[in-house]
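A single protein chain has been omitted from the complex, and every remaining protein chain is retained in its original position.
Showing subunit A:
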Amino acid sequence: MHIQEMILTLQKHWSDQGCILMQAYDVEKGAGTMSPMTLLRSLGPEPWNVAYVEPSRRPADGRYGENPNRLYQHHQFQVIMKPSPDNIQELYLASLEKLGIDPLKHDIRFVEDNWENPTLGAAGLGWEVWLDGMEITQFTYFQQIGGLEAKPVAVEITYGMERLASYIQDKDNVFDLTWTEGVTVHDIYFQPEYEHSKYTFEESDTALLFNLFSQYEAEARQLMEKGLVFPAYDYVLKCSHTFNLLDAKGVISVTERTGYIGRVRNLARAIAKLYVEEREKLGFPMLKEEDETDDN
């Protein structure tokens, strides 16, 4: 099964479970979790069910397209359901079967893995899902986001698409995976992998990046003061990505590192709080619809 078909299969599956199919968010980010469609929307009482593919940039994992397992940018298929359905594990396992993974022919396990992202003030409990010893999915019940208690609890399912594909297509090198008939990951991503690695480790303008970090941070702050949650959050994402570029280049010392993470975290926390406040001002509109259906 090509990656493209995998995506279509997962989209169909989760769409059938009532998820809104979203598109990837258009600001650079390290993980699907950081999309406002997860991070912000998981907060507050409003129900929220979505699924989307998120291209995720990890500058430090860039390997000039030479490593068979590591990528500057990989793809996550992200599912969020709030409140978490009681049969969520079964729904997830059904999605694997649709991808052609017969559980009787494999060894599928839910192995404890508690997820924590201090930068986002987020923490959750759950598992990494093992397929014959390989971690193919992160499965997390959010307990806290942006320093706020998650209530009701949202469940997040993150499929690592390239990993899963390397299993389904039985390929040892990620660049050999087929995206669709006749088109490989190499065809699409080799050049950007090489160039982004070269940029990240050699050509990036450190002074400019430090400067950008501060400017993005300032912009996020001034937008936050005006109660503009989503634009402010975009700038937090830009801060986070800029920090990742600097960190990958090794120009941030350990002491400074803590400081930078702290700055991003403070912003993320403030925005999480602001998001809930702004939704409340709007009267939690999505909650209303839910209440009406309940009344019927």
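Just so we're on the same page, a residue touches a chain if its C-beta (ideal position, glycine included) is under 8 Å from a C-beta of that chain, and two chains touch if they have at least 3 such contacts; residues count from 1.
The rule we apply is simple: contacts and distances are computed from a predicted model.
Per UniProt, the protein behind the absent chain is "Glycine--tRNA ligase beta subunit"; the candidates were "Replication restart protein PriA", "ABC transporter domain-containing protein", "DNA polymerase IV" or "Glycine--tRNA ligase beta subunit". The hidden chain makes contact, of the residues A:Asp26, A:Asp172 or A:Glu202, with A:Asp172. Shown as candidates are A:Asn49, A:Gln143, A:Thr158 or A:Ser240; the residue that touches the absent chain is A:Gln143.
From the options A:Pro103, A:Pro118 or A:Pro231, the residue with contact to the unseen chain in the full assembly is A:Pro103. Here one chain is not drawn; of A:Asp132, A:Asp205 or A:Glu225, the residue touching it is A:Asp132. One chain of the complex is left out; on subunit A, the residues touching it are 67-69, 83-86, 89, 93, 103-112, 114, 125, 127, 131-134, 141, 143, 150-153, 155, 167, 172, 253-255.
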